[in-house]
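Following: one structure in structure tokens, then a few remarks.
The other protein chains are all here in position, but one chain of the complex has been omitted.
Read from first to last, the chains carry the letters A, B, C, D and E; within each, the first residue is number 1.
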Amino acid sequence: MDRPSHLDKSGRVRMVDVGPKPESDRRAVATVRVLMSNELLKILEDNTLAKGDAIAAARIAGIQAAKRTGTMIPLCHPLPLTYVGIDCEFEHEPPSIRISAETRTCYRTGVEMEALTAAAVAALTIYDMGKSVDRAIIIDQLRLESKSGGTSGDWRRE
Amino acid sequence: MDRPSHLDKSGRVRMVDVGPKPESDRRAVATVRVLMSNELLKILEDNTLAKGDAIAAARIAGIQAAKRTGTMIPLCHPLPLTYVGIDCEFEHEPPSIRISAETRTCYRTGVEMEALTAAAVAALTIYDMGKSVDRAIIIDQLRLESKSGGTSGDWRRE
Amino acid sequence: MDRPSHLDKSGRVRMVDVGPKPESDRRAVATVRVLMSNELLKILEDNTLAKGDAIAAARIAGIQAAKRTGTMIPLCHPLPLTYVGIDCEFEHEPPSIRISAETRTCYRTGVEMEALTAAAVAALTIYDMGKSVDRAIIIDQLRLESKSGGTSGDWRRE
Amino acid sequence: MDRPSHLDKSGRVRMVDVGPKPESDRRAVATVRVLMSNELLKILEDNTLAKGDAIAAARIAGIQAAKRTGTMIPLCHPLPLTYVGIDCEFEHEPPSIRISAETRTCYRTGVEMEALTAAAVAALTIYDMGKSVDRAIIIDQLRLESKSGGTSGDWRRE
Amino acid sequence: MDRPSHLDKSGRVRMVDVGPKPESDRRAVATVRVLMSNELLKILEDNTLAKGDAIAAARIAGIQAAKRTGTMIPLCHPLPLTYVGIDCEFEHEPPSIRISAETRTCYRTGVEMEALTAAAVAALTIYDMGKSVDRAIIIDQLRLESKSGGTSGDWRRE
Partner (left out) sequence: MDRPSHLDKSGRVRMVDVGPKPESDRRAVATVRVLMSNELLKILEDNTLAKGDAIAAARIAGIQAAKRTGTMIPLCHPLPLTYVGIDCEFEHEPPSIRISAETRTCYRTGVEMEALTAAAVAALTIYDMGKSVDRAIIIDQLRLESKSGGTSGDWRRE
């Protein structure tokens, strides 16, 4: 990986100063799909996994991760989340669980990273719970679906 | 999402008891691909992003996340990581960064979750650094590539 | 433990959305009693414990725990505590230390969990400091005493 | 609270040096009882609480807290937990939930604090989930039931 | 260390109640100097250290530490940082790196501790990265340079 040299000034990581931005209601939704074998999907639907209820664990882990986003992602601002919700749906073609995470705040910056982090950690939790059955699980298409609020306005994935 | 009822016994989350397992050298490699616009890829290759060096930030965030896996994933055992390494490569078809995370320990349980968590948080960091240029970034195909050590033996993705 | 089955919708953990609530001054007081042997109580009163000043350690641990409540209790909202105070009193019938924790904020949700968590961790710290003298310590009657502020109004234990 | 003066030497908090102790298998069990109204107990048994499955949340919060004991209790040694398990039982006289937490390690020091912390945080989580129904919940009789392993030998509450 | 006895009241740690203070824009700048051998300074200037880019690591570690100040310093209030920036400069007489950390918030209390903590952890990171070359590194003159905002007004080191 060959990258050009730069003065320190240009390569230096820096947090954006959100002080001058007004507080406003923000919302973001992120989704991810956890692809797995039919065998594991059936066990999760039947809720008969030896390690326990993977869906409940994934939801709680996702909510807790959203609250810790600011300590995990280097340039994220810590912010007062007013809501985090995680939804999980079983899908069969292909066999998978679709996770959707929604985050909200009333603050000077958006909550996209919190939604993405919540979805990612919920998906990692399903991997952890199911890996003794299927180690080949793939966490696929983690992405922002929509966000609203803030000076940059609303955005929705096409 | 309709799931059958169960006695508490079967749905109850429980950590696996790794006490009886012997310590052994363990290693795991996980990868993920961060899909982005050509415009953002060029900025990252040139290292001219306004927020600073996204690749350096992603590597450090990934390493730090690996060390905190046990506090993020509910049933993960805390373990003494002996090595974490993160590699990033620019790819052009499609425009993307490929992240590879390797973790090692000498302990009673494997380090797959640590490798996956490191790769996920490195990818999330690239999203965070690049989102002002391209909000549609997709974190794709997060998966275990290989693991070695332990009673279940070696495993490699086909 | 036999519990009826439910659609996922009804069993799903969800954070309350506090976004629509106005900020207001909130306050909560929680107490707990740490029951111990006369021997340990005397050592603590004399401040001659081998591990050091248990009361000072308990106070600081309680304050620090209050600040981390949002990362420990799954559905708690992170919030900006404006005050945490811990009081300890020696009692002799029965031999015990009574801990009182007060928390305050100006925010959209209450600080009851912060007061309870502070009192709990202060009590656990006294257990930890004193356990080489008395392993049978009991942490008793951890409870909310009062709270004020917010739409649900004031509350005081009868 | 009047305590005699001391030279710094005697009041100074100090971690016990566990370096000279051999590693051995350790186990601890702690219990706690969460006293509540009949109304709340029924809602929890029926698993119809608005905030979701309180028992699942309590178990996961307890497990995660056990892993963070070393960062919460000032003089606790960080240690590699090999097992954490949380059991919850509904009781009717008086209406309550009885929580039992078991922790294990193979290390130089015991896991009593980890078991007590897990039980405490599981109980606090039930408080948090149920407080909109019953704010007067009491967390009662948090205590060590037994421990085994280590030079001080086995201990069981009489 | 001989200290006079006191009633518990006077020795008791207590958080200042910042609830009554108005929110206002706050800013603080702290600096520190990392003294090292000419050999290590040259390696850092050439960016040829075996462990990688120490300056990038120091900046990110400092930013992340600023965000965790409230959980590290017992009586610090958690607060919503709106900006953290870290600058590093090479100096030759004596051979050293000068680190400057700036923090900002709009809140009821100041951000001096956040700036000092960021500078301290950035300096510790340089020690960690460079210690295989020079174990005698000295972290020198960590201090507040200026602060603005709040009822106590502006302050600048003479």
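By our rule, contacts are C-beta pairs under 8 Å (C-beta built on N, C-alpha and C of every residue); 3 or more make two chains touch, one makes a residue touch a chain.
Quick caveat: nothing in here was measured; it's all calculated off a predicted structure.
**Q** Looking at D:55, D:79 or D:129, which residue reaches the missing chain?
**A** Within the whole complex, the residue contacting the unshown chain is D:79.
**Q** Write the list of chain D residues that the hidden chain touches.
**A** Here the touching residues of chain D are 8, 11-19, 70-71, 74-75, 77-80, 107-108.
**Q** Since one chain has been left out of the picture, which residues of chain C touch it in the full complex?
**A** Residues touching the hidden chain, for chain C, are 53, 56-57, 60-61, 64.
**Q** Which residues does chain E use to touch the chain missing from this display?
**A** Residues 1, 3-4, 6, 10-14, 16, 32, 45-48, 51-53, 55-57, 60-61, 64-65, 68, 72-76, 88-90, 112-113, 116-117, 120-121, 123-125, 127-129, 131, 135-144, 147, 155, 157 of chain E touch the chain that is not shown.
The rule we apply is simple: only the chains that are shown with their structure count from here on.
**Q** Could you work out how far the Cα centre of chain A sits from that of chain E, in whole Å?
**A** About 31 Å, centre to centre.
**Q** Distance between chain A and chain B based on Cα centroids, please, to the nearest Å.
**A** Centre separation, chain A to chain B: 13 Å.
**Q** Mind pulling the residue numbers of chain B that touch at least two other chains?
**A** In chain B, residues 1, 3-4, 6, 8, 11-14, 16, 53, 56-57, 60-61, 64, 74-75 touch at least two other chains, as defined above.
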